[in-house]
Each structure stands twice: as C-alpha cells, then as structure tokens.
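All protein chains but one are shown at their positions in the complex.
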Amino acid sequence: MAGFDLLSDQGLRLDGRRSNELRKIQCKLGVFSQPDGSSYLEQGNTKVLAAVYGPHEIRGSRAKRLLDQVLVNCQYSMATFSTGERKRRPRGDRKSQEMSSHLRQTFEAAIKTELYPRSQIDIFVEVLQADGGNYSACVNAATLALVDAGIPLHEYVTSCTTVLAPPPATSWDDEKLEEGEIALVDASHREETSGSPTLTVAALADSGRLVLCQVGQRLHLDRMNRALERALQGCKDVRDVLDEAVRDHLANCGISEAASS
Amino acid sequence: MFAMPVDTKRIQGPEVSVPYDQFLAQQSQQSNEEAIGKERIDGRKSDELREIFLKTAVLSQAKGSAYIEMNNTKVICSVFDPREIPRKSEFSVNGELFCEFKYAPFSCRRKRGHQQDSEEKEMSAYLKRALEPAVCRHEFPNLQVDVYALVLENDGSALAAAITCAGLALADASIPMFDLVVAVQMGISITGKKFLDPTLEEEAYCFTLSGSDEKGSFGRVTAAFLPSLEQFSQVVQDGSMVTETYVEVLKELAHASKDAYRLSQECLLKAVQTSKEIKNAEQKN
C-alpha cells in the first residue's frame, strides 16, 4: 500500500482536489496546418498533441484495406523527455504498442467507420509531458482532432482514469469512513503509481456506453460499480469541457482567420 | 535500405576497451605534436599529395572494383550489377545508389566492430552523396547499384580515398557516369599550417587547439569534386574556420583534385589498354 495518504483528513487529494474533481483541462483545436485535424490538450500537467490524417487511400500494402469499413490506424508515442526519467525510445516498446491498439479499438467504436470503406484514417498522438492518465488524455485529444478533421463520429468519446483510494485514517465526517474506499476521478501520476487499484474507462459519454474498460491491480467486484460510476461521471464531465471547446473553436475560427488575412 | 541481420554467433570481444596508447607518457605525444608543427614527418610539402597507387579490376566476383593506396591508407571498393530495389513498391524514375563504408576491424588503432557503427553510417551517407551526382541514374530506373568501400588501413584521408576509389570502381563496372569523382582532404592547424592529404597524426593535429586561444582557423575539409564539370559533389568540414580561410582551402582542394583526376584517368586508360591487348592476344591464338 501507499507510503503516503492519497486523501487527507479533510477529504482532499494530494493536489488539493476533491475526489470527484477533474484536473483543469485546457485545449485547442487546429494547432497545426498540415494534418487534416489536430489538437492540443492539457489535463493538469499531462500534455498531449494529436494529429489526424485522412480519410485517404490505404498506404503501404493494399492487403490491409477493409471492404466494408475504414481502417483506423493509431500510433501512440511519448517524447523521450516526457517522463521523470528519460525514456530511451519514443515508441515501439510493448507499452506503446498496447496503447496504440487500445486507441484503435476505442476509435473504431466511435468513428462511423461504414462511411469510408477501403480508406484509412491515421490518428497519431504524442505525449509531451506525462503526469498520469496518459491514455485518457490521448483519447480526449484525439477526439478533438477527429472533430477538427471533420470525421463523423457517433458521439464524443471521452476517457477518464479513476483510482480507488483507501479512506483516510481519521475523518471529520464519520459517515464517509464507513463507506470504505473512495474513488478518485482523473488520477494524477502519483495517485496512479500508489499501488491502489485503477480503472480506466473510455465511453461514448452521451449514451453512457462503454468502449474500453481496463483494470490495474486487484479490484474487488463489490467496488467495481462505485469506481465505474465515478469514471463514467468523469467521462461526462470531460465531454462537457470538450464540447465547449469545440463550440468555442467553431465560433471563433472564422473570425481569427478573417482578422489575420 | 538493406540491413544485414545481426550476427549473434560471432564472438564480439569486450564491449568497451581502450587502446593502450593513451596511457603512454604524455611527453612523447607532445614532442610528436611539436614535430608535426614544424614540418611534415614524411617530408612532403604542405600542398603535396602522397604517392597514389590505383588499380582497377582487383576482384573477380564484383562487376567492378578498384584499389587505392596512399602510403598507409588503403581502401578497396567493389561495385555490383544493378538489381531490383529490395522492399520497394513504387516506381522510381532514377536508379538508386546503395553505399556502404566500412573500416576493417584491423584498420584502425582501436578495433572496429563487424557491424557498421554510427560513424561508418555517416561516412556511407557522405560517400553516397559524393557519388550520386556523377552517376547517370536515369539509365537504370527502379534499380539499385551497390557500392562497398572497405578501408583496409586508415592512415588519414580515408573518406577521400574511399570516394576516389569508389568513383573508379563505378567506372570499372561500366556504370554510365557524367564524370569521374575524386576527393581530397586538407587539414589546417591552429598555427595556420596547411596539410594537403593529411596522415592520421596530422588529421588529429588539425583538430586540437593545444592550449592556444581561438584566433586562427583550424579544422579539416574533405571535398569530392567532379573535375571536368567543375562541380563539388560533397564537402565535409569540421573544426572552426573563418570564411576567407575556408574559401582558400576549397580552391586549393579543387586544384589538387585535378592531379588526382589525372591519375584516375591514366589508371582507367591503362586498364582498357591491357584488356584490349589480352583480347588481341586471344584472337591471335
């Protein structure tokens, strides 16, 4: 178990958040001009860039093409300086490959794949700074990039990581103590690596359908529901933030271009 | 790009080893440096090339080959027939050159590995860029010509020797070319002394400041030249040089490469004549 308490007696987390509070999300659509869609997303200290190319003709071997739907190609990569200790390779290691395939699964569910048979959509995400919830930040950033690229989605797909923290030893609120473990939404790196069970969820937030659900460490089935509910609520909160960003971007994108030209 | 798979069966030797000579008495090194500073150890003038021995068709297996010897710097080059570019699906209008530059394990003071290290890869890239402009690549679209340069002994100017040698080997392989390629290296020391075609010691001397402050220019320049077209195909430079000195060095290199060019031409001519004589003799028989 953790050497330090994830929750203070007052029910506050290490960075001062309450258990159901997201980190500050700042994002921008259309950061680059060459990709068809791009976005930058900061979730606390986790910073992610995403770029989308496509839909376009299949690159490389034609055997890969699918006759009834679009091929979604994802690449997850981390800058060598993004982590506390220097990473030797930005991609190609097992963890990145796993992340890439998880991203592919997630977006195959979110994109209206049947619209572009025999074509390909590339989604590239680059983690510039890692501070927990990397996968979630990548999904959120890639969603924005897909919106920027104008690729039809069923709905926003957002992701959230929760950690089940042991309750504080003493609390001002005795009722809370009896509830047992507390689910912390949008976990930071320190919370993720504390050894407590983590649950990462990607969901189509409006309809509440799960796309990906991943558990780390042992999570008792009784606690599953609590964590899942928190995570889904987190996804919905993220969705609202993203939606606002998209509306903001659309309202302003014509104006800023007109002003600069 | 074609890469050999790693040979795991071969005994690699210790991963890190240090040549013993750096533990030799500092004095001898210093006196050596002083000696180079005065005049060249082999008695050459500052703008004099070493004696060059060139020979083509030294290997029977390769389509074309050449050997160059500049005193102790020895390089052998082989060129193979155009072949299909491996792992390539699109059509390319121009043929490609694949160049591999390799120091033989025994060629330098320290032991070289069997695999290409990063320095050798860099050298391969220089070799490729030096040769490319000289070759009529449109004559063999979608095909690749392999050029291998192996340094048997390195006593300075190895890259220059390899480029000259590879140029000859390409000609020997009857690859259509716009011009022969020759390369020459020049070093300039902090004291302002110039060394054309430097030896290994002189090369090192041209890259040390030896305590003096940075006022003069120093460094090394290797230039590959297409003499009849008067074009530089590659310039590799290091050290620290002011423009005037750099320009001077380039001009002298262009001039010097004409001497090397004559030798290359003579060598090719001789090769053609001998092959003609052999043919004539065969016909008589």
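Which chain is which? They are A and B, in the order written, and residues in each are numbered from 1.
By definition in this document, a contact is a pair of C-beta atoms (placed from the backbone, for glycine too) under 8 Å apart; a residue touches a chain by one contact, two chains touch by 3 or more.
Heads up, the rule we're going with is that contacts and distances are computed from a predicted model.
Visitor: Missing chain, UniProt name, options "Proteasome subunit beta", "Ribosomal RNA-processing protein 42", "Origin of replication complex subunit 4" or "Tetratricopeptide repeat protein 8": which is it?
Guide: "Ribosomal RNA-processing protein 42"
Visitor: Out of B:S107, B:Q185 or B:Q234, which residue would touch the omitted chain in the full complex?
Guide: From the options B:S107, B:Q185 or B:Q234, the contact with the absent chain belongs to B:Q234.
Visitor: Have a look at A:D122, A:D148, A:E191 or A:D237 and name the one touching the chain we're not showing.
Guide: Final answer for the missing-chain contact: A:D122.
Visitor: Any idea which of A:S77, A:T113, A:S159 or A:S196 touches the chain not displayed?
Guide: Residue touching the chain left out of view: A:S77.
Visitor: Give me the subunit A residues in contact with the hidden chain, please.
Guide: 26-28, 31-35, 38, 40, 42, 45, 47, 49-51, 53, 59, 73, 75, 77, 79-84, 86, 90-92, 122, 124, 126, 128-130
Visitor: Against the chain that's been left off, what residues of subunit B make contact? List them.
Guide: 1, 18, 22, 94, 118, 121-122, 125, 129, 132-134, 207, 209, 214, 217, 219, 221, 226, 229-243, 246-247, 250-251, 254
The rule we apply is simple: only the chains that are shown with their structure count from here on.
Visitor: Taking each chain's centre as the mean of its CA atoms, how far is subunit A from subunit B in angstrom?
Guide: 53
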